[in-house]
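Only one protein chain is missing from this complex, and each of the others stays in its spot.
The first chain written gets the first letter, and so on, giving A and B; residue counts start at 1 in each chain.
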Amino acid sequence: MSLIYLLDLCAVAVCAITTTLEAHRRELDLFGVLVIAVISGIGGGTVRDILLGRLPVYWIHDPVYVAVGLIAGTATFFLGRRISFPKNFFLIPDAVGLALFTVIGTSVALKLGTPWLIASLMGVITGVFGGVIRDILCNEVPLILRTDIYATASLAGATLFILLEQLEMPHNTAMISAIISIVIIRLAAIRWHIHLPRLRADT
Amino acid sequence: MSLIYLLDLCAVAVCAITTTLEAHRRELDLFGVLVIAVISGIGGGTVRDILLGRLPVYWIHDPVYVAVGLIAGTATFFLGRRISFPKNFFLIPDAVGLALFTVIGTSVALKLGTPWLIASLMGVITGVFGGVIRDILCNEVPLILRTDIYATASLAGATLFILLEQLEMPHNTAMISAIISIVIIRLAAIRWHIHLPRLRADT
Partner (left out) sequence: MSLIYLLDLCAVAVCAITTTLEAHRRELDLFGVLVIAVISGIGGGTVRDILLGRLPVYWIHDPVYVAVGLIAGTATFFLGRRISFPKNFFLIPDAVGLALFTVIGTSVALKLGTPWLIASLMGVITGVFGGVIRDILCNEVPLILRTDIYATASLAGATLFILLEQLEMPHNTAMISAIISIVIIRLAAIRWHIHLPRLRADT
């Protein structure tokens, strides 16, 4: 569990860093930036825990999660302007974060004995809802409702993970396979502009 | 309870169908449409269960709710464009859905021994909050805050239901009376453009 914990904290930090870097186009003060940075990192797991009734939510008795988000966000706020990152620098850590959150969320729900449809949904919620709450706070239509294979990659990975667990593959192997598959689907969707059918106003 | 369960599922399906049909004016892909279709159907009961502490929320161990929302949403997404519905085709099922959700929510809260003011509030929340969350996700001011007698019909029906229960009317008779009164108030408000006093910027 120790490796998972460390990876989870890394994903929180990545979320906080990317959110702070993107915050330039919004008019926020330091406090506002830190709020959305932390929420991006822990919002998904928070919604999952509330829906599943795992209360108090996971970060209440372990302040390390919030602290990591605050430190990563503050450092990026003050240093982020000096360093210019290549445009796609964060796409890979971002995809890894999505994959980690998804697999952790699915795993938590399965342990509580939820049906597979609900367990995969909990994986997706853990993966994407931090970003959804951030976008709602910033008064934007959440990205996952509009754009390419983001939540879908999460859903595919969650489903694969459940399938592998059903087939009694060792837990760690199932986890790593699902994580890798989410990262690959996500990056492939970005690379080749794959997306789902869309409703258009003129049809 | 079996009839209530079936009606509840019908209301979830109606919510998913009307949300998907209305989604044409928003730029969403299939995934986004399904998210808001399912949330419209189960969001109200979810908020009610969280506030009341009935956790995990009701659909966690019964995936039929989510499944019905997904199937109704997907079918409407692919077939909805071919069929042209009369403009007001869904007003009646929509009003029935509001009525069902309201009465079920009020009933759940009363069973937990909440005061009547809170029980009627839980009825209204169950009735309208699915649509509120959907509108927030789509970055719109929730309809219930702006328009005609929608939440008010829900509130009137919840109050009537509590009153009839106090008067020791048989449970099913009280339920049906409340459901019918909500449908009638809602449809009358649409028909004769009845609305509550409104604040205006110039006063």
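What we mean here is this: a contact is a pair of C-beta atoms (placed from the backbone, for glycine too) under 8 Å apart; a residue touches a chain by one contact, two chains touch by 3 or more.
Bear in mind the structure is a predicted one, so any value in this text is a computation, not a measurement.
*Asks:* Among B:Leu7, B:Val132, B:Ile162 or B:Ile182, which one is in touch with the chain left out?
*Replies:* B:Val132
*Asks:* In the whole complex, not just what's shown, which of B:Lys111, B:His171 or B:His195 touches the removed chain?
*Replies:* Of the listed residues, the one touching the omitted chain is B:His195.
*Asks:* Based on the whole complex, identify which of A:Val14, A:Ile50, A:Val96 or A:Leu110 touches the chain you can't see.
*Replies:* The single option touching the absent chain is A:Ile50.
*Asks:* So which bits of chain B touch the chain we can't see?
*Replies:* Spelled out for chain B, the touching residues are 50-53, 55, 112, 114-118, 121, 132, 136, 139-142, 144-147, 151-152, 155, 195-201, 203.
*Asks:* On chain A, where is the contact patch with the chain that was removed from view?
*Replies:* Counting over the whole complex, chain A touches the hidden chain at residues 23-33, 35-36, 46, 50, 55-57, 59-61, 63, 66-67, 77, 81, 136-139.
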